[in-house]
Each structure stands twice: as structure tokens, then as C-alpha cells.
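My questions all concern the structure below.
Of the protein chains in this complex, all but one are displayed in their positions.
Chain naming follows the written order as A and B, and within any one chain the residues start at number 1.
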Amino acid sequence: MRRGRRADAAAAAAIVPRTAIEVHDVAHFYGDRPVLTDVSLTLTERRIGVIGANGSGKSTFARLLNGLVIPAEGSVLVDGLDTRTQGREVRRRVGFVFQDPDAQIVHPTVEEDMAFGPHNQGVAAEETARRVEEMLVRYGLAGHRDHPAHLLSGGQKQLLAIAGVLVMRPQRIVFDEPTTLLDLANTRRVSRVIDALEQDAVVVTHHLDLLDGFDRVLVFEDGRVVADGSPGETVPWYVARMG
Amino acid sequence: MKTKDLAYIALFAAIMAVLGLLPPVPVPGIPVPITAQTLGVMLAGSVLGARRGGLALLVFLAVVAVGLPVLSGGRGGLAVFVGPSAGFLYSWPIAAFVIGLLTELFWRRYNLAWALVANLIGGVLVIYAIGIPFLSLFGDVPLSTAFTGSMAFVPGDLVKAVAASLVAVAVHKAYPVIELPARRATAG
Partner (left out) sequence: MLSLYVPGASPVHRAPAGLKLAVLAVLGVGLFATGRLDLVATALLLVLATGLLWARLPFRALTAQVRPVWIWLAALFGFHLLVTGPLVGAVAVLRLLTLVVAAAVVTATTRVTALVAVIEWLTSPLRVFGVRPARIGLVIAMTLRFIPLVADRAARIREAQAARGADRVRLAMVVPLLVQVLRMATTVGEALDARGAGDVPGRRPRRRAAAENLGTT
């Protein structure tokens, strides 16, 4: 694991660091129901946590950041690129890991699924194979390359989902509750994986321990950001507020 | 077509395959197996609508052709496309398309009765209109024999049409997938 991490750093040197995501006056609705109201933020920190009760709008917020959701009002800029008009470029920069890896793995076998993203980006086959190989080794999936994805354990599936995003070489990765469906051991494992990433990360979560060492935490409530600061300030406040 | 639609199409092709894993009911005397899969044909059309429903069935047949044993009774491969009952297979995408077309047509007043009309026309009438002549041609039996022989399956199909309609109406209430352009604007 430790040796893998050093390899990470070397591989990541090729990745342009730091992204800046600007969220301007965003509001969004499902039907007539507002899910986000008056959200304006600039995200530049390496590790940003997003917490809040179910239905507080944090999942929709996460989906704004790579253009999966286009806001009804306002705009989202990633390094100056508008998600509304430059979705393709935005998705190259910002990767997305879903809560349920089963919803993210689209190909029947491990290796095939990992190659899916780079293939869509038009990355050459040899380069794709090289990146896939690197990720298979890094996440201990090398012995499973031909295995059907549904036979992997929950933790392995989530690692595969993360690897499937990393092979696309994004600069920032948005995680939408990546550990909600995992047991304690796998939660810790995914947490370590996130810590070790060279990429910037935005992590939406209910697991507050995940936020140790984060640079910034946003607290959502009823579609608004009600607290924004270091984990030391926001997490205890949030816990107290939840009663 | 949106990427989401690709996922829906794949989903119903997969549902067809899972229905094919249910144990078959072999009926001696006629080379057409009783299958829970026509239920899947009806659901694909009723839930996804014409275009996506028809495509889901085409994809399912492609998966069968590629050699996965996902046709009821664990059959698969190219062989099933040349047997006497192959006409019933070929009718499925068309049936799903017709059911979907009728469902979209009835969409504004969609209820159990209209669902049943769509499923009976598309899921029973269309399937037999294609399957029976094919059976007669490839099974080398007179059309009338093919017809009377196939009639044995009609009661089962009527039951399936009722089941599919009940499910379709409930699914539309809980999670509608068909979006008509006009309706879309109000649903936002």
C-alpha cells in the first residue's frame, strides 16, 4: 500500500494541480420544489467536505460541479469553463464517484469497465491499457481483471468505481457519499484512498470521520449553505444542531 | 437519444434475460415453449414507450445471438433464430414497439383498461400475427394447424397481459419513464 502511494505521487506529477470551481447565485428546482437556493461559493481547497441531512441539497450540489446537473438559475464555472456550455471539457477536469458503485460500473468485467472512460475521451488504446494496468495494481485489482464486476466485494466495487474515474485523469474528483454502503473496514480503506489522492476532492458524506484533515467543510440545510469553515468549526456545530 | 435512455434500454434487455432464467413450462405436442418472457415484452413497451421498448427487445435478441443462454429454457446462440418458433422471437421487438406506441397514444388517460388494450393488441395479436405464419412456414405444418396449435397458449397470454397491465399502471404512478413533450413542460 505504501509503495503504491509513492507511485501515485509520481503518476500524479503529470496532472495539472488545483482547480477553481465558482458557483454563482445558483438555484435549482425539482418540479416546483426548490432543492438549492442562492448558493454562491468559490472552491479552491484541496479537500472539501459537504455534509447535511438527507434532502438538504448536497447531492444536487455535488452534481452541479461536473455538469451532471445544470442549474435552473445561476452558473457554475470550472476553471472558467461554464458547465452549461462546456460540459465536455468540464467532465474532463472533474470526475464523479457515485454512492452506489453498482450504478457506476457499466461493463461486465473489471478491466473493460476501467477502460470505458478513457475510451470515451478518445485516449489511445495503448495509453488506456497502461493507465488501467497502473490502477489495477494500485488498488489490488490486478488478480481480478477478467472477473465479472458483480462478483467483487462491496469495497472492491467502490475501488473499481474510483479507479474507473482516476484513469480519466481528472484534476478534481467529486465523491457522492462514497462510503455509505460500505462496512467499517472498507470505509477506512476508501478514506485512505481519498487521502492519498493527488487530485483535489469534494466529498459529500454522512461519515464525519472522513473529514479529518480536510481544509474546508460546507454544511447544507434546506438547499442553502448554513455553515462554511474548517472541520474543527463546522462539524461540532453540525452535530450539535442535529441534536 | 439521451445517455439515460441507453441505460433504460439495457435494463429492460436485462430484465428479459432474468425472466428467461425462470424455469420453463414445456408443453409436449407443440414446439413453442410457454415463457414468462412475453411478460417482459409487454412491460418493455408499456414502461419505456415505443422507441426504447422496441430497441430493448432488439438488444435482448442481440445478446441471445451472441450466445448467452438467456432465452427461456436456457436457450441462446444463433440456433434459436432458425427454429420453427423463431417467428415469435422476431415479433418481440415489433410487439414492444406497438405496445409502446399505443401506450404513448393513451398516455393522458392511461389506466388499467387502456393498458390492457395496448398489451392485448401489441403483446398478443401482433405476436401471433407474426409467429403463426412463421411456424407454418418453418415447421412445415399447414397454417390452420399452426393456428389451432398456437391457440393453446392464448389463455396464458391473456393472464400475462392482465399482469403486465397491472404492473405497468403501478409503475407509471410510482416512477414514470415515458415523457411526452407537452407533458414535460408542466412536469418541469
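We adopt the following convention: a residue touches a chain if its C-beta (ideal position, glycine included) is under 8 Å from a C-beta of that chain, and two chains touch if they have at least 3 such contacts.
Quick caveat, the model's predicted, so the values are computed rather than measured.
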Among shown chains, those touching the left-out chain: A, B
Selected residue (touches chain absent from view) among A:21, A:35, A:48 or A:68: A:68
Of B:113, B:137, B:151 or B:170, the residue in touch with the unshown chain: B:170
Among B:10, B:105, B:125 or B:158, residue touching the chain not depicted: B:10
Chain A residues that touch the omitted chain in the full complex: 24-25, 63, 66, 68, 70-75, 84, 87-88, 91-92, 95-96, 98, 100, 102-109, 112-113, 116-117, 120-122, 146-151, 164-165, 168
Sites on chain B contacted by the missing partner chain, in the whole complex: 2-11, 13-15, 17-18, 21, 24, 26-29, 31, 33, 43, 47, 55, 59-60, 62-63, 66-70, 73-79, 82, 163, 166-167, 170-171, 174-175, 177
